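In what follows, a single structure is set out as structure tokens and then discussed.
The other protein chains are all here in position, but one chain of the complex has been omitted.
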Amino acid sequence: MDVSQYLDLFIDETREHIQSLNDNILLLEQEPENMDTINEIFRAAHSLKGMSGTMGYVRMQKLTHDLENVFSEVRSGNMKVSSKLIDIMFRALDAIEAYLQTIVDTSTEGTEDNQDIIDDLNKVLKEGTAQDKEEETQEQATLTAAASSGTGGYEDIPIDEFLRGAIEDAKEDNMTVFGLTVTLDDNCMLKGARAFLVLRALEGVGELMKAVPDVDSIENEEFENSFSLLVVTDQPMEAVKGVVENVSEIKNVRIGQVTADAVKQAKKEEPKPAPAAVKEAPQAQETGSGNNAADNNASAKETETAKDASKDNKAGHKEGGKSQGTRSIRVDIEKLDNLMNMVSELVIAKNGLSTVVGRLKTGSRQINERIEYLENITTNLHEAVMKVRMVPIDSVVSRFPRMIRDLSRKLDKKMELVMTGEDTELDRTVIDELGDPLMHILRNSADHGIESAQVRAELGKPEVGTISLNAYQAGNNVIIEVSDDGGGVNVEKVKSKALSKGLITQEHADTMSDDEAVGLLFMPGFSTADKISDVSGRGVGLDVVKSKIESLGGTVECKSALHKGSTFIITLPLTLAIMQSLLVDIGGEKYAMPLSNIQTIEEIPVDMVKSINSSEVIELRGRVIPLFRLAEILECEKGEESEVLTVIVANKGEKLGAFVVDGLYEQQEIVIKSLGKYVDAGKLIIGATILGDGEVSLILDATVLI
Amino acid sequence: MKEKYIIVRTAGELYGIHISCVENIVKPQNITRMPLVPDYFKGLVNLRGEVLAVMSLRSRLALQGEDDCSKARIAVLKFEDQSRLGLLVDEVIGVSEVEGDEIEDISKDSEFIKGIGKTGTGIFAVLDIDRITDVSTQDAVSEG
Partner (left out) sequence: MGKNIMICDDAVFMRMMIKNILTKNGYTIAAEAENGLKAVEKYKEVSPDLVLMDITMPEMDGIEALKRIKAIDDNAKVIMCSAMGQQAMVIESIQSGAMDFIVKPFQADRVIEAVKKAIG
């Protein structure tokens, strides 16, 4: 079976599972008895095993299989979680991650067998299960109970007195009552409408006595994939089944005859589902998923109660009731980027229109109203698309606790990372770029912030240092605070370092406030470490962090108190205008050109440029294209003449234009910044952006020249 | 009523900007040239992640000389509508407090000067910031 088409999906899902395992193993270390965590780990390992098996990665499959085995024993209570086990699990996880990386790089899993880890896993397994087995946990019973209650269908429709009577009447009239459970196709779109067709079809052969959920709920799609009905008819079962099967998008129809006496009644307050389960594990039912008490479908006093029951009924069919709430689909990132680009262009176009209308001395009120309306819609559209691009920072920060744990061991300082607000969302590009700066700040705190155990003891601080990362939304911004309860910034030391590096003058040092002094940390060329530690050093300073964050449209500052700790506060804007661009050199200056209308880039010998009516053109693949020398148009300094021109061919609608640039840098996704109301360079310069190095670069829409 | 003014020097002369307009003074760093705009725009700078347009006071007032001076500063002006503009000057001297009625009207008709203020040490021309930042009369820029 050719599985290569699923490779991307495999990689994505495996990454997710690895992350989940990482988080959960960490959690398990703190709470070794946490059943939920254990289950999650088991499920993740199980999925990984299945997927790697399907893809043919046998080594990965073996490792995850053994991991799953160990976990199966833990889950069933035959084995307890020890710190030895945790260590081995982390090792196994690292090995799985290594497999994944190899797969990403080479599409194969490589040749590493990780036999040592497998052996250790098996050793731990043997030792562990030799210990006392726990009693059959409620878990087991609930599982069994839930499993057998999985049938559920028309058989579980509660029959009240009224319905019972109706069924008996039908019998007397020589009609039959059938129960049907109809399951729609998984990918059926308009379920309500489809169900409606079923109901209608049935009404053609008989009468609908009861529907679970009720008819209104069915039409409002308040059901997962199936619903049950009681129909009275004079037609044979096959005919009834047939009309339902004739409707499209029906996965499955179960039908059976329903008689009044087949349904036993026991008068109970609340009729509950899953009669089968009752026999197996009555205790489990009580402690299980909130569907207590266990009798057969009891008679309800009122139809209403039956209605409620039927809803619970439905819930009981799945383990604990799956939420029908959030539905999501996977979307190719390229599609999102495309959408984003188009919206960005729309925003720019709208801006252009507004400017033109704004300059019309005779403004028609109608035009202005329309423009305002357009602005409204465009802004809303922009925001909506932005929201789609929003991703929780969890994806970036989730690896940090593990990193701090490792650092804690490496630096031999006890510390832990506490995080809140991991579900705070930011634009996808920002998230991608945020990882490095955050990591740097965290490492900084771990390395320079948190003091050694001895110093902390002297200061009367708790033995374990705390680093916390808090993310939250405030107005139109997202704030991420990284604090530590370490030694804080030594203002005097910072000042003297800055002085010695010639970054500030003595007077400046004397007059600056403590806050300003802390800000010196962000100056280029600054580093307080006497030696570059390989943890946070490498000569990369906080100035790079600051540049990076500013290029994302944000700010960073540090507040600190000596011996108490420091807090880095990163502020990032929620909404950004983003565009894919090509960075080019024109006359020694860097400019950005929108990538969306660039067709090709050519190297054209100078003598291929022809002149027609004092305009320059080139001939390219049979087409005559007007040539524009951007360096001249932008009044740049004259550079050297070269024999070969670098030409960017872009389109405006059907028309093409050739634009001479002096060099190419790279493709980059940039944030579009407005030029403000005081400068207007016409249609050519549509905005500015701040590049990663902090420089302002202008954005050109060269196609206006065409 | 005492009014405070930031006193700046450009092309050897002293000018005053009402303190209510000035948000900040920064050192000019890496001004990106802006083509196709009137010459009095020096370019754009990165101000804490936002793009700030910078106008040269010297050019705006059509004075002589070049803008590159070691003590040059950009006065970041902020207005009621939250927009900002940078004004590049040769040097920032300090703050002066002047009684409102001590601003003399000037006899000569100058587009950008509102009056003359007296400080302890000298006199300065009070800039008419509204006029200076009024760019709507700039010629429509060539299409490209």
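Order of writing sets the chain letters: A and B. Residues in each chain are counted from 1.
Note that in this section a contact is a pair of C-beta atoms (placed from the backbone, for glycine too) under 8 Å apart; a residue touches a chain by one contact, two chains touch by 3 or more.
Note that this is a predicted model, so its numbers are computed, not measured.
Visitor: Could you tell me which shown chains are touched by the chain that is not displayed?
Guide: Per the contact definition above, the missing chain touches A.
Visitor: Of the residues A:192, A:392, A:519 or A:692, I need the one that contacts the missing chain.
Guide: Looking across A:192, A:392, A:519 or A:692, the contact with the absent chain belongs to A:192.
Visitor: Have a look at A:73, A:221, A:345 or A:394 and name the one touching the chain we're not showing.
Guide: A:221
Visitor: Pick out which of A:84, A:126 or A:200 touches the chain that's been left out of the picture.
Guide: A:200
Visitor: May I ask you to list the residues on subunit A that touch the chain which is not drawn?
Guide: Residues in contact with the chain left out: 189-190, 192-193, 196-197, 200, 219, 221, 246-249.
We adopt the following convention: only the chains that are shown with their structure count from here on.
Visitor: In angstrom, rounded to a whole number, how far apart do the mean CA points of subunit A and subunit B lie?
Guide: The separation of the two C-alpha centroids amounts to 48 Å.
Visitor: In the complex formed with subunit A, which residues of subunit B make contact?
Guide: 30, 32-37, 41, 43-46, 48-53, 55, 83-85, 133, 135, 138, 140-144
Visitor: Using the touch definition from the top, list the residues of subunit A that touch subunit B in their complex.
Guide: 549-555, 589, 628, 633-636, 673-685, 688-690, 694-698, 704-705
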